[in-house]
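Note that this complex is displayed minus one protein chain, with the remaining chains in position.
Our next item is subunit A:
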Amino acid sequence: MVENIGMKPSRRGFLRTALAGGGALAVGSTAARAEGDPVILEPRPWNQFLGEGVDARPYGFPSEHEAHVRRQDVPWLTADPISSVNFTPLHELDGIITPNGLCFERHHGGIAEVDPAEHRLMINGLVDRQIVLTMQDLMRFPRENHVYFLECAANTGMEWAGSQLNGCQFTHGMIHNVMYTGIPLRLILAEAGVKPSGSWILVEGADASGMTRSIPMEKALDDCLVAFKMNGEALRPEQGYPVRLVVPGWEGNMWIKWLRRIEVGDQPWHHREETSKYTDLLADGRARRFTWEMDAKSVITNPSPQAPITHGPGPTVLTGVAWSGRGTIPRVDVTLDGGINWHDARMSGPSFNKSMHRFYFEFNWDGQPMLLQSRAHDSTGYVQPTKNQLREIRGENSIYHNNGIQTWAVDKDGRAENVEIS
């Protein structure tokens, strides 16, 4: 076991290596012995010729060499791409923050292109004053900054009956982790004056699906935010521009985008997204409702099926992410042998409440097949269960809230596959 700094391999590099019929190391060292590395010996175009000026990219974008890093959907999952979902490429990311352009998308009526000048937030129902706020009004409330993960309750939902999808982007990519700038919801509710009988709110989006969810008042007054910035810039249209609800630690469906109305009531509304959907059907035919909190969960992002080991045996960096809707992640265990022996992973980066955490485990790979797993512990003492532990309680039909331990089988060539083990 040694400490080392690893270069993250790309899929492209892996294919080239496969084409050459040999290891990258062998090809590289042969060339080096003959005449040295041409990228050192011969100038590259960017060494010689001028690049674009400061006026070329007023709102910048990634290097063209990162074109393979992209959100992707799974066409067979849904009837059409408008009411559908795509997935964050977790295997291409590091640290804890998800770049805004890579945050997975889920919408039910397409991306609403809202003109902020025409956007209004209405507070009605059991309040002293039914009010309307413009974006300008919202900018005059005190605001806070918090980093929170947003995970769709259906993340990993395709894996209930067994391994289906080869890639952590597809098995775990319905999550992103972003710093929000927003107004505590309780300040906005106080502006309208909640009547004593007000015990629930209904939040509603301005999109073509008119998305609604019921949220208990206790949560609304606790840590919910009405957010207008993500990672410092305006919300992206696909994330609810100009304003969305943030419901820390709770399932992503409740984080209403394009938020236009908050109604205060004295009972839940039981709308489609909390009856037909986002209820957890158990094996006995009964269903849990209001399963809002996201259980602690982790996944190894590298190596993984989309990010194989391409460098051969030797120093290897294993990394992944972990999160909990109930607090922080002080500890993650990893195993290389399918759970016979476990090791403490190294946590790195800020540890925020209800935020994604980053872990690493550096080791010398002996080139033999491995069965990789990670297991998160959250600050309440909850330990991420196995998939079979969950199935014993819930069966295989609940779709939502699958936080079971993920296994990647790595073969001697470094390729990884999504498997389940005994």
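As a convention for this text, a contact is a pair of C-beta atoms (placed from the backbone, for glycine too) under 8 Å apart; a residue touches a chain by one contact, two chains touch by 3 or more; residues count from 1.
Just so it is clear, contacts and distances are computed from a predicted model.
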Per UniProt, the name of the complex member that is left out, chosen from "Phosphoribosylformylglycinamidine synthase subunit PurS", "Cytochrome c2", "ABC transporter ATP-binding protein" or "Succinyl-CoA ligase [ADP-forming] subunit beta": "Cytochrome c2"
Touching residue (missing chain; options A:Gln72, A:Ser199 or A:Asn231): A:Gln72
Residue, one of A:Asn253, A:Thr279 or A:Ser374, that touches the chain absent here: A:Thr279
Full-complex contact with the absent chain, from A:Gly167, A:Gly198, A:Gly320 or A:Gly414: A:Gly167
Sites on subunit A contacted by the missing partner chain, in the whole complex: 11-12, 15, 18-19, 67-68, 72-76, 78-83, 108-110, 122-125, 129-134, 137, 140-147, 162-167, 169-170, 184, 186-187, 190-193, 202, 204, 208-210, 212, 223, 260-261, 263, 265, 267, 269-272, 275-276, 279, 281, 283-293, 295, 305-306, 326-328, 330, 333, 337-342, 350-353, 371, 375, 379-385, 389, 393, 396-397, 409, 417-422
